[in-house]
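The complex appears here minus one protein chain, its other protein chains still in place.
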Amino acid sequence: MQIKIINPNTTAAFTERSLALGRAVAAQGTTILAGQPAQGTPSVECHVEEAVATLGIVEQVLEGERLGVDGYVIACFGDTGIDAAREAAAGPVVGMTEAALYAAAMIAPVFSIVTLPRRTRVFAERVVLQAGLERRCRRVRAIDVDVLECEDETAAVYDAFVAEARAAIREDGAEAIILGCAGLSPLVAPLRETLGVPVIEGVSVAVKMVEGLVTLGLATSKIGGLAYPPTKVWTGPAAGFAFGKNGR
Amino acid sequence: MQIKIINPNTTAAFTERSLALGRAVAAQGTTILAGQPAQGTPSVECHVEEAVATLGIVEQVLEGERLGVDGYVIACFGDTGIDAAREAAAGPVVGMTEAALYAAAMIAPVFSIVTLPRRTRVFAERVVLQAGLERRCRRVRAIDVDVLECEDETAAVYDAFVAEARAAIREDGAEAIILGCAGLSPLVAPLRETLGVPVIEGVSVAVKMVEGLVTLGLATSKIGGLAYPPTKVWTGPAAGFAFGKNGR
Amino acid sequence: MQIKIINPNTTAAFTERSLALGRAVAAQGTTILAGQPAQGTPSVECHVEEAVATLGIVEQVLEGERLGVDGYVIACFGDTGIDAAREAAAGPVVGMTEAALYAAAMIAPVFSIVTLPRRTRVFAERVVLQAGLERRCRRVRAIDVDVLECEDETAAVYDAFVAEARAAIREDGAEAIILGCAGLSPLVAPLRETLGVPVIEGVSVAVKMVEGLVTLGLATSKIGGLAYPPTKVWTGPAAGFAFGKNGR
Amino acid sequence: MQIKIINPNTTAAFTERSLALGRAVAAQGTTILAGQPAQGTPSVECHVEEAVATLGIVEQVLEGERLGVDGYVIACFGDTGIDAAREAAAGPVVGMTEAALYAAAMIAPVFSIVTLPRRTRVFAERVVLQAGLERRCRRVRAIDVDVLECEDETAAVYDAFVAEARAAIREDGAEAIILGCAGLSPLVAPLRETLGVPVIEGVSVAVKMVEGLVTLGLATSKIGGLAYPPTKVWTGPAAGFAFGKNGR
Amino acid sequence: MQIKIINPNTTAAFTERSLALGRAVAAQGTTILAGQPAQGTPSVECHVEEAVATLGIVEQVLEGERLGVDGYVIACFGDTGIDAAREAAAGPVVGMTEAALYAAAMIAPVFSIVTLPRRTRVFAERVVLQAGLERRCRRVRAIDVDVLECEDETAAVYDAFVAEARAAIREDGAEAIILGCAGLSPLVAPLRETLGVPVIEGVSVAVKMVEGLVTLGLATSKIGGLAYPPTKVWTGPAAGFAFGKNGR
Partner (left out) sequence: MQIKIINPNTTAAFTERSLALGRAVAAQGTTILAGQPAQGTPSVECHVEEAVATLGIVEQVLEGERLGVDGYVIACFGDTGIDAAREAAAGPVVGMTEAALYAAAMIAPVFSIVTLPRRTRVFAERVVLQAGLERRCRRVRAIDVDVLECEDETAAVYDAFVAEARAAIREDGAEAIILGCAGLSPLVAPLRETLGVPVIEGVSVAVKMVEGLVTLGLATSKIGGLAYPPTKVWTGPAAGFAFGKNGR
């Protein structure tokens, strides 16, 4: 089985980090691939960047389809472009945010998210509502750090994260913490030790979930809102797109 | 005051139709402009096309900002790309779907949407949830017609629409009907006559709402989730984007 | 087009203030009228006063109907008596609270209300729930000031309001603030300057929204829960009421 | 203990019917009184009539307060004027609709309401939402009968009611039925026999609930949204109102 | 009429306390019984203990059925095993938590719960959601006290309770407080005096509510999710269970 992790931004360090994460948890027989858009944005922190990144995600999926990839992971908190990816792919697509939320719901009655930077809380809240967990995810918190600051020196954000997570435990009653950025994975182990509660990193959860769906023969339903895109004459960035039975 | 209606698809007939709608209802002193992406998709019926269209919408907003446009309308059912447009624009941006929903909420206790084609119900349901009207919008119904079929011969969909709207009144208890496609505006007058309930066309409502917001000095809050995009080095389709204080 | 602003209380200073607000924002061709009940309560701060005021509102609407008024605004936070007004009127009726909420929803992801006095929070929360915005209106806050204290010296409440609004921004994450009292309109401009976020005054928003609905030919649906009252023999304060086809 | 049932309309037959209902279920030591407004509307079927009736209800409460009444029941489906009554009364006030809903929630997982006439469904839905039972009250159904038709010949509506209740059981999965009109109480016994599910009549439930609250020393909280009305100079129908510590 | 209060734990002091509570509020003609499981857990503070207690509750109900008991009260915060009890009983069953919530909803717009120990908040939140009052029950608070600490010296928890209840009033805006433990009933009178808001003890409310349901001839619907258990060959602790028409 081949699983492809799609990093929606153009920063290779994050792609490598996600690839390593995926390989560390994959089952025997699962090959983990990772990709990033050739062009786009170095990080996804606003809605305009989400739109830019989504086109790159679709291209990454189409490339994966040509290679026979069985399932995909969207490695961006907020699950940027996930429904477009689902339309483009034959196999299942899982977002790191929804995966983290469902994992949290299976191990804790209530929990909180700590994400970054502040303006991206709207992305996390969008996924929480779509996943239906707004009663159990008590709060979406954020620290004042930009995504790219996580690239080389994630330790630099460690103290801010610990402070916010402790506030979540104390004030929100959170019994688990979701790490709200794909770039923060190196913090998982020390955070679990320090906080004494489960700390959930979404990319690795999503890898296991999509691996499970592929094993079970489950893929996106193609009878309705996530069917392959209809065939039309597109121009501009999408001019070469070819989907589904038409495109393969 | 200048209001620009953005048609997210590349079909000029729909742009013209929206422009005419807007001009018919604008107050004295309001200039209505309309635009469409130079490249993209002839209609927006799936999530991939939404991503394509959103880039075009951002370009249309940036062009509007250079001309000093005061407010924008997104003329696509589902309010494609609206948050990206809000980030890009200094003035307010109103979607035809949210505008129709709020108008419906001010004139009827409960109501339904009739949209097209079937697969786009997920877009309408997304806006209903975001607008919070899932208790009052009793159902999102659809007829089996593609958007482009509405281009020349909207009368052809009239009978299907009437049948579905009557089912909404009878089965859902709907007391008003929202017309779920910008291309259907010529149907409004005969539908009101035939159905005996308010029939709400979103583009024209959005024009009046954004005109009101501009008059009142209200524009998108720029302190959080809809602030101008951060300045970064983008590549590919977004390479030339320049926003907010940086770009103007 | 004639729009009538109905002040549900008997304090003429508030009627004048709303009339001035409406005239300042009306489009060319729109005549703004304002009225208040001949008898009733000097301010609406409890449910008993709401009932008293509603009868006065219905009388004001009936008077407006005789004059051919096209649409109405309810200028009381909590939208006192709005459904009774909708039953009585042929044209649309918009409440200042719902109008402010919908405007907020179009310009900010999340927002809070600051109203007065404390006991009236239940009115604001009723409208938030009816409008469906309980997920996005993060909190209904109040300051300890009575409505009539706003009559002459609104500056007196300014500091309390600023403190509460700042708490909303800091603690609730509010990105816009709704001003929860028709009497506070003189505070809008200084508050926007001081707070750095949109501050929304509902009477003026409602004027623009009802003006838009009238322009679009949209009025309260008369097939169900808001149809004209049935014809009966009423006694007491309602003895002279005559509605709809019967009354005009 | 004295419990007063307030019939918000001016039709004496309904007052008598509610009084009989209350007396049939009261505990030893409980005196049941009943009253109706001196002036107002013969039935409450729209929002204008609710406003008229609420003034009469407040007068009835004030009269009860002078007599030392311990608790009140609002005998109108929709719980017309209940918050105004709560402000006016020292003791607890229970509405027939909320009482029926809570009773239903204690004896059935899911249930439906059958009310009349159709336009009053909005009243029932308002109480369902306020009571929080919108997930468990599967549907508010209505039959095409006016309230006053129930006065003399309730048997005339029996067949329509049975048909609608059976649809509720079959289509909604309802496991209990709430009778949505105070005038329908004579139907309870035959309906239970015919339908084979619990049939809940709200006035009698409300009598037992308010009797329980009085026994337990529980009354409306007076620290917030339901405190006694503030003392002001009212004119018109409310001129003589005197509440709480001021009025007693 | 015979009402049986079931204490789900094996601590006789709590059974006695509930019996005294029930007798103090019962109407003339109502006989209050109380029972506890012969074996089980001395207090119910986790889900495992809930399962243990539920078997004991069913045995207590079956014993009650043999004696012709008319209705039951579950005297455990969290309403442990209530649906199993409802299946087993011919008459109505009311939980102390749901009863307290409905009483609160009839006397205060918003309220909070103060329960103990902390880990049982999940039980209270389960009932709040099932009862639909998650919008009006502003928060489930807890103090750090074990149930058995309430057995002899409830005064010992008084100060902690007062502090938490005051925080509920100040921070949550609670206008009434629900006492979240059957063992705390001796605190009701002093708490009402100290806090100045209604303080609601659920066992006594449940006694009055089930007494009311019995008076009204209302019992658990037996057509669906709460019908008598189907007849099967059970082994182990349930081997002797016999229900409904089969068992009586």
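Read from first to last, the chains carry the letters A, B, C, D and E; within each, the first residue is number 1.
Basically, contacts are C-beta pairs under 8 Å (C-beta built on N, C-alpha and C of every residue); 3 or more make two chains touch, one makes a residue touch a chain.
Just so it is clear, the structure is predicted and the values come from calculations on it, not from any experiment.
In the full complex, the chain left out of view touches A, B, D, E.
Within the set E:Thr10, E:Thr97, E:Ser185 or E:Thr215, the residue that contacts the chain not displayed is E:Thr10.
Of the candidate positions A:Leu19, A:Val94 or A:Ala124, contact with the hidden chain is made by A:Val94. Of the candidate positions E:Phe14, E:Phe77, E:Tyr102 or E:Phe243, contact with the hidden chain is made by E:Phe243. Within the entire complex, the positions of chain A that touch the omitted partner chain are 25, 27-29, 92-94, 98, 102-103, 105-111, 131-136, 169, 173, 175-176, 192, 196-198, 200-201, 204-205, 208-209, 211-213, 215-221, 223-226.
In the full complex, chain B contacts the hidden chain through residues 121-122, 125, 129, 134. Along chain E, the points of touch with the absent chain fall at residues 10, 37-43, 45-52, 54-56, 58, 81, 83-84, 86-88, 118-122, 129, 146, 224-227, 229-230, 232-239, 241, 243.
Just so we're on the same page, only the chains that are shown with their structure count from here on.
Annotation of chain C and chain E: jointly contacted by A, D, touch as defined at the top.
Chain pairs A-B and A-E differ in how many C-beta pairs are in contact, and the one with more is A-B. To fit its Cα atoms onto chain D, chain B must turn through 120 degrees, a value rounded to the nearest 5. Put simply, the C-alpha centre of chain A and that of chain C have 44 angstrom between them. Taking each chain's centre as the average of its CA atoms, chain D and chain E sit 27 Å apart. The set of chain A residues touching two or more other chains comprises 121-122, 129.
The touch graph of the protein chains shown belongs to none of the named shapes. Under the contact rule defined at the top, the touching pairs of chains are A-B, A-C, A-E, B-C, B-D, C-D, C-E, D-E.
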